[in-house]
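For this view, one protein chain was removed and the others were kept in their places.
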């Protein structure tokens, strides 16, 4: 089952500057081999369900190993059974409607 | 790694009444053996990371099998490495502060 | 426009124990006069759109005033134009399907 995900990792109890931790999340995703893209409020990633979930788990494990005591993560998951869909299609579909 | 989760499954393209699908989600969770609790905007569940994620995946598979073509799910995940925490502790801690 | 909301306030850069801040969120909601209910991963609240949003804003303002430098909040919002719905109806509908 292919899944398209947006997720945001919020380290708690590890200070106020989070960019170092977000960079670490990007490194974990790069190691996963999945397709992903950072945006201003999270990261979009897609792939087989178990591979994507394993990558998010690896992000938690990595940040805890770096000393983050508590992590809150939001995940938005989308699956479809009617037809295949990729992340790139989603933005393209909206832009087509907008004539952009 | 123990995880405390809140998730909301939103079936898309399957009509406007969602309670039958939410009931199915509760059945899948009951079958999983995990600790869970329905609330007005989602379901709280806790357990080992992989078991919880497998249960959420099973919810998607079950609803797609029932004919839901598209599913949007929100998940809030919390993990801690400083000390064990259970769902029941979280509400109790807040109530203790409130003197309730 | 009536809205049914679940929200979770995550204070960042204010230490690891969050229950005092969550208790403060509950106090702000009590002052708002809105219907709300704490659960293990957030708080459900309902009312007129602007009143609910003002309450969430008041939570941010209160926590910043208490010294929290950074706040991440998740909100799930539901509105309907087909018929009125209240929070209490949502759980009851699912339980009816489950025969519980």
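Labels for the chains are A, B and C, by order of writing; each one numbers its residues from 1.
The rule we apply is simple: a contact is a pair of C-beta atoms (placed from the backbone, for glycine too) under 8 Å apart; a residue touches a chain by one contact, two chains touch by 3 or more.
Remember, it's a predicted structure, so these values are computed and weren't measured experimentally.
All shown chains touched by the missing chain in the whole complex, by label: A, B, C.
Touch with the chain omitted from the figure is made, among C:34, C:71 or C:97, by C:71.
Residues of chain A that touch the chain left out of view are 4-6, 8, 16, 19-20, 22-23, 26-27, 37-42, 44, 74, 76, 78, 82, 87-88, 90-91, 93-98. Touching residues on chain C toward the chain that is not drawn are 1, 13, 49-50, 53, 56-57, 60-61, 64, 68-82. For chain B, the residues in touch with the chain missing from this view are 8, 10-13, 15-16, 18, 69-70, 72, 74.
FYI, only the chains that are shown with their structure count from here on.
Centroids of chain B and chain C (each the mean of its C-alpha atoms) stand 17 Å apart.
Each chain gets a centre from the mean of its Cα atoms; for chain A and chain C, those two points are 25 Å apart.
Centroids built from CA atoms put chain B at 19 Å from chain A. Among the residues of chain C, those in touch with two or more other chains are 8, 16, 74.
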